[in-house]
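The complex appears here without one of its protein chains, the remainder shown in place.
Naming follows writing order (A and B), and every chain is counted from residue 1.
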Amino acid sequence: MPYRLRRLFKSKKQQAPSSADQKEKTPLGTSLKDNLKEFKKRTGNSSDVVIRTLTTGGMQWEAAIVYIDGIVDNTSIDEFLLEPLLQLEVPTTPVLQQDIPDYISEQVIALGGIESVLDWETLFEAVTIGRTILFIDGAAKALSTSTIGGERRAVEEPPTEISIRGPREGFTESIRTNTAMVRRRIKNPNLRVKTMKIGRQTKTNVEIMYLEGIADEKVVEEVRRRLKQMDMGSILDSGYIEELIEDQPSSPFPTIHFTERPDSAAGNILEGRVAVFVDGSPFILHMPAVFIQFFQSVDDYYSRSYIASSLRMLRIMVFLISLYAPATYVAATTFHQEMIPTQLLIVLSAQREAVPFPALIEAFIMEMTFEVLREAGIRMPKAVGQTVSIVGALVIGQAAVQAGIVSPAMVIIVAITAIASFTTPSYSMAIAARLIRFFLMVIAATFGFYGLILSFIMMTAHLCSLRSFGVPYMAPLAPFVPADFHDSIIRLPWWKAKERPRLISGQNNVRQGDDLKPEAPGTQSIRKQRKNTGDLNED
Amino acid sequence: MEKAKINAGQLFVLIFLFEMGSALLLSLGIEAKQDAWMAVMAGMFGSLLLFWMYYRLYLFYPDMLPTSYMQDIIGPFLGKIAAYLYILVFMYNAARVLRDFGEMLVIFAYNETPLFIINALLLLLVVYITHKGIEVIARTGEILFVVLYVLAVTGSILILVSGLINLDHLKPVLEGGIGRILKTAGTETLYVPFGEAVVFFMILPYVNRPDKIKPAALSALVLSGINLSITMAVNVAVLGVDLTERSQFPLLNTIQAIQVAEFLERLDVFFMIALIVGGFIKISIYFYAAVIGASDLFRVKEISRLVFPLGLVVLFLSMVIASGYAEHIREGLHFVPLYIHLPFHVILPALLLTGAALKKRHSVNKRN
């Protein structure tokens, strides 16, 4: 049965794209009346569709403009389309009926992007992205003018990726704004942007961006291939794309990194990664991603390397804590009491004395409570968010302990875990840890440290087996690539980072000049001078 | 042969972890009493010769697995039998290490858990990683190597700080003379753990840079020898010869003796991590060698088809090879070195090498 099902599924998948390709295109008619009628029919008299008829060319040509209200820029329609049309005098040289559109596009309309449209399908594609269509009576050709506009969110500080020091702007929902923000950072003609439209219903613009000559050709080709294969009904966010093109969808660990910050996107493109922009999503994807990348924050690159390195190591340590803290507590208190120092054990034991649940259940209750609180905190309207935190603090912190349902030690563990899980810069990595934590707790309660160590090895093996677009996920740690190590769990100063990551940018590895290390000017000469004159402080 | 490549650094890590594997935990070469550490070193130097032999053998056939080139050297029939025997030996060794490992866990932490469950869990992991192939084993090895080294360094610092080391325990040096050391090396440490590196002649064809094999492998052997030797010296210095001799796992006792600042004590988990990580890598490599050997010999293209059945065999073998720990250890001391280590680690490779060399000369003569 499953085989048959699968075959069925397969055949459907194969048929689908071919039917889309074979769709016949219906040409426009010549009569304005018929065309408008057809247009109305096709849009089903939607109320946001605006049709304005007019005469132009000295009252001799019947014409109409149509657009969808809200996604167009009204000012440019009024000033650069309507005004010249209405003020158009009779042309000095006579114009043939079928040449009117060309005449108008060449001599009248003061807008940048004009295309002529011959069939209805192209026409609707144009209208739905906010272009305005000009029909002219007697010509089987319409003009589509670029009047894309409408209300958009302004560029703001990215809410999910905060940095202390660094640019404050974040991506918006507009794909053009987003690509522009990256382009403004990389002023290099080799920066390529390739567009495709994905989604049967939504026809979403998806663009890939990379630096020709630095990005690995094979990866670019692979990204394009995978995007082309997608035949989705709709794409509403880059999350759709991520799920459909990643290497290992069944793994809890993300193999594609996303960001909301243009500086981060630019940095990744400069390292040779490919970025995927999706219209309507402020999150752009870049690939290939490696494990360690999810623990790097943009701040690391803007602060001193010692500090950045220590913070990165701290984050990795804390990530392990957020995974293992409750599990270790469960394992230690139910299996390995001999490994707890005596004094600590007496304290723990005194606290557990009155708790009615086994350690695993206790840990589960508390972790679940915390997860619920966190979820509620995200979904609640901001105005009532305060309530959640107060109730949460009281429920977790005080009442549960006073009622003797959980032990204070468990509360501490959960609090540590919770805070620890917020330090991972990448949300998708942090959320993976949340999931695995529960699994580890069960393992800990069945096999103690043995299970935990095995699960650690298992996780390591799994991580080592992952690849993201051909790049081993754990690079540059395993396989150990000494040349790339300068930017992994540590970040060495820029003058040590002469090369780009080897596994990511296939060619053209050298990124900067030699001898970047700063030295105080004239150090040598000052020293010499001191030798001759003694310490300058004395006079 | 699986289409995969590992680099010399990964080979280094694998050999190192493999050697440290279970040897780290046992009282290695304790027949030489307080000179056990020297016996370990002597065994290590002997094993360099052995490894050179395996390496020469590899040089004759750099792109082939031993299971194939054995047939080339001594004829298809005998070669197949030899290859088959090697596969059996690797599986037996995997089962032995698994049993060692399971027994240790049962003795020191999981008294009431059946051995079968302990073994099955670990074997599940081994099967998983073998299924993923040598590249993943190697990469995992790299990370576990760091874990193990961090542990070792922390442990050594703690032992030093606790002031447990009593160098008087290591004296008198050379009490039994060089003879005793060489005897211990020749009967024990040369084969276990160092001679066990024979399994790597199954792995060598996967290394991407043949010119780097020799330095990587030899330095791994030397480093592991030094580490093991230090470990034994520390064990004896902390516990004394008698206790080291009687203890099933001297390292555990050493670690248990650590007491720093009234809080850093009871660090058994260090021992446990070392035990599991080492055991895991060792079994994985033995098992992987058996699996690729079998896939090569029986022309089974997909390794994953062999992984589960062979895994079950190893699991059950680990249960039935001995009825109790004492029997298991006795087999290991008296039966295995004579009937398994000597012929398969030393004699057979030597014969194969001679055969390959003669064959080469023969073909060169023919061409001339």
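Some notes on this structure:
The working rule: a contact is a pair of C-beta atoms (placed from the backbone, for glycine too) under 8 Å apart; a residue touches a chain by one contact, two chains touch by 3 or more.
The definition used in the following text is that contacts and distances are computed from a predicted model.
Per its UniProt entry, the chain excluded from the display bears the name "Spore germination protein KC", taken from "phosphoenolpyruvate--glycerone phosphotransferase", "Oligopeptide transport system substrate-binding protein", "Spore germination protein KC" or "1,2-phenylacetyl-CoA epoxidase subunit A". Within the whole complex, touches from the chain that is not shown fall on A, B. Looking at A:Val95, A:Ile114, A:Val347 or A:Met459, the residue that reaches the missing chain in the full complex is A:Val347.
Only one residue from B:Ala4, B:Leu48, B:Met64 or B:Ala257 touches the chain missing from this view: B:Ala257. Interface note: of B:Leu239, B:Ala294 or B:Met319, the residue touching the hidden chain in the full complex is B:Leu239.
Mapped onto subunit B, the interface with the missing chain covers residues 107-114, 117, 120-121, 124, 168, 171-172, 175, 239-240, 242-243, 253, 256-257, 259, 265-266, 304-305, 308. For subunit A, the list of residues touching the undisplayed chain reads 2, 333-335, 337-338, 342, 345-355, 358-359, 401-402, 404, 408, 442, 445-448.
What we mean here is this: only the chains that are shown with their structure count from here on.
The distance from the centre of subunit A to the centre of subunit B, each centre being the mean of the chain's C-alpha atoms, comes to 46 Å. On subunit A, the positions that touch subunit B within their shared complex are 335-336, 338-341, 343, 447-451, 453-454, 457-458, 460-461, 464-465, 472, 474, 477-480. By the touch rule above, subunit B contacts subunit A in their complex via residues 7, 9-10, 105, 109-110, 118, 121-122, 125, 128-129, 132, 136, 138-144, 262-263, 265-269, 272-273, 276-277, 280.
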